[in-house]
Every structure is written in C-alpha cells, then in structure tokens.
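Dumping the structure here so I can ask a few things about it.
Moving on, here comes subunit A:
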Amino acid sequence: MSAATLYGLCGAALVGLGLFGAIVHPQPLRKILAFNLLGGGVFLLFGVIARRGAAAGMGGDPVPQAMVITGIVVAFSATALAVALLLRLYQVSGSASLSSDPDGGGR
Partner candidate 1 sequence: MTAAFVLDAGLALLVVAVAVWTIAAGSAFAAVVGFVTFGLLLALAWVRLAAVDVALTEAAVGSGITGALLITAAARLRPTEQRSAAERPAVPMRVAAGVLAVAVFAGLAALVLFPADPAPTLASQAAVHLPELGVGNAVTAVLIAYRALDTLLEKVVLLLALIGVWSLAPDRFWGGAPGLRPSASLGGELTLLGRLLPPVGIVVGIYILWVGAIAPGGAFQGGAILAAMWLLVMIAGLQAVPETGQRWVRMVLVAGPAVFLAVGFAGFALPDGFLSYPAQFAKPLIIVIEVVLTLSIAAILGLLVAGPPERERQR
Partner candidate 2 sequence: MRILLDIVTVVAVSAGAVFFLAGTVGLLRFPDSLSRLHALTKADNLGLGLVVLGLLPQADGVLAALKLVAVWLLAQLAGATVTQLVARAARRGGQRA
C-alpha cells in the first residue's frame, strides 16, 4: 500500500468522523469543530489526488494543492463567521442552543 493510499484512507475516516460529530453533538461549537475535521479530511483527499498526479519533476500536481490552500483559508473565514454568530446568539438569548424546544433553552 502506498503512502498516498494510506493518507487517502485517513482522509476518508476523517470525513466520516466529522460528519458523525457534526450531526450528533448538541453543542454548536463542537459541531463547528467537527465540521472543520470533515474539511480536513476532504483536503487530505485532494492531497492524495495531487500526490498521485506527481509529474514533471514535482512532488505532486500543484493545481489541487493550490485549491486546498484556498480552501483552508475559506474554511477559516466560514468558521470565524459561524463562531461570531454563535457568540451573538449567546449574548442575545443567554444560551447557545440550537434546539427549538423551549425547555432546551433556545427560542
């Protein structure tokens, strides 16, 4: 098994884990974290495609690598926006719950 295949399986596992965490965790902050794990897994799959496309004396195909760099920065800006929304929700409602059930503390 090549190194690229190993990291590809690792990326696939991260996507699965992140998806599970994003659905199951009740705290929005933990959902954001899980979503970032999912993103890390997707990026790693891109990295595997890049590695398999190694040619012309380069260690990997530069196009997927550049897309991942763009992706990491966009993922950060989405995370920052999500965190700001969450903190504002907490400020306004005194709770950080996504539940629509009044006993759950949401609105």
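Keep in mind how these were chosen: all candidates are chains of the complex that A comes from, given by their letters.
Just so we're on the same page, a contact is a pair of C-beta atoms (placed from the backbone, for glycine too) under 8 Å apart; a residue touches a chain by one contact, two chains touch by 3 or more; residues count from 1.
Remember, predicted model here, so these are calculated numbers, not experimental data.
Note on this complex: subunit A touches candidate 1; the remaining options among 1 or 2 do not touch it here. Chain contact summary for the complex, subunit A toward candidate 1: residues 1, 3-21, 23-27, 29-30, 32-34, 36-37, 40, 43-45, 47-63, 65-70, 72-81, 83-88, 90, 95-97, 99, 104-105.
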